[in-house]
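Missing here is one protein chain; the remaining ones are kept as they sit in the complex.
Let's turn to chain A:
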Amino acid sequence: MENDTNQDSSRRKFLKNLSAGSMITLTGMACTSVSCKQNSGEKTTLMTTDGKLVQVSNSEIEAMEHQHHPATPAEAREGIPGKKFVMVVDLAKCKNAKKCVEACDHTHNLTPDRPYIKVLEMQDNEKSAPYWMPKKCFQCDNPPCVKVCPVGATYKRTDGIVLVDNERCIGCRFCMAACPYSARVFNWGEPPREDENIPYSPETSVPSKIGTVGKCDFCPDMLRQNKLPHCVTSCPNGVIYFGDEIDDTVTNGVETVRLSTLLKEKAGYRYMEELGTKPRVYYLPPVDRLFPFEKDTELNSES
């Protein structure tokens, strides 16, 4: 197991160390060279894992499948450089279609009784109208869960994401007690069976391990591929905006907007600001609703 991980990680490091651009070049070159393997003698310059340039004769080059490998627990501790991920949830657009929950449950192999995302029925006071509030991990900048973890199994990354390492978690559940937003779920029993061959990664949160904790992870495996988290793309109503605070842009997959403008114009707020946890998830108030508040879930999920 140890050996496997090492091999995997060196291969992954190789891919990681190549920038996206050079990877495309490499693949392209490799393919051409494979097709003209016979008339070799020519050499190609390639970059090794430690950044050295080497020349390899074209006959030696073999095409390699372009595969995405989930980050190992060690790699997953590093954030994606130069990023500060942020989410904005527009409460005016949510009608409890629960597509985000379904997509999330599906990708993270979750049973419906312990989802990472919950769509809560909220009502601030008796006079105001009820509204739906999709809630996931807030990826706090001052995360109570990280503070209380005795073994560093849950940690804050440079890109703002809080992750859980199922291979280090001891299952004390102090983080669950500490989280004021009930964002965390526990693998009380053996998680449902899935493909055994997938290596575990904190970035995918699968395959999760019995006796350890789990939560919404902002899908960093997708982010590494420049894709949006599953909840964002699955939402039929464009409720969830996702993006980068440094770029100051967020997108719901349909429109891309300036984060600062969106928060300014629609009076964005963070849930329970007074706790000082500094969430990375913002909410836009449920004003000028797109849909009437309808409790019947069947009706809501019809698209």
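List of remarks:
In this section, a residue touches a chain if its C-beta (ideal position, glycine included) is under 8 Å from a C-beta of that chain, and two chains touch if they have at least 3 such contacts; residues count from 1.
By our rule, contacts and distances are computed from a predicted model.
For the chain that is left out, the UniProt protein name among "Iron chelate uptake ABC transporter family permease subunit", "Polysulfide reductase NrfD", "N-methylhydantoinase A" or "Na+/H+ antiporter subunit C" is "Polysulfide reductase NrfD". Within the complete assembly, A:Val185 is the residue of A:Cys94, A:Val185 or A:Val232 that touches the hidden chain.
For the options A:Met47, A:Ala92 or A:Cys172, the residue in contact with the chain missing from this view is A:Cys172. Within the entire complex, the positions of chain A that touch the omitted partner chain are 113-115, 118-122, 135, 144, 147-153, 168-174, 176-178, 180-182, 184-190, 209-213, 272, 275.
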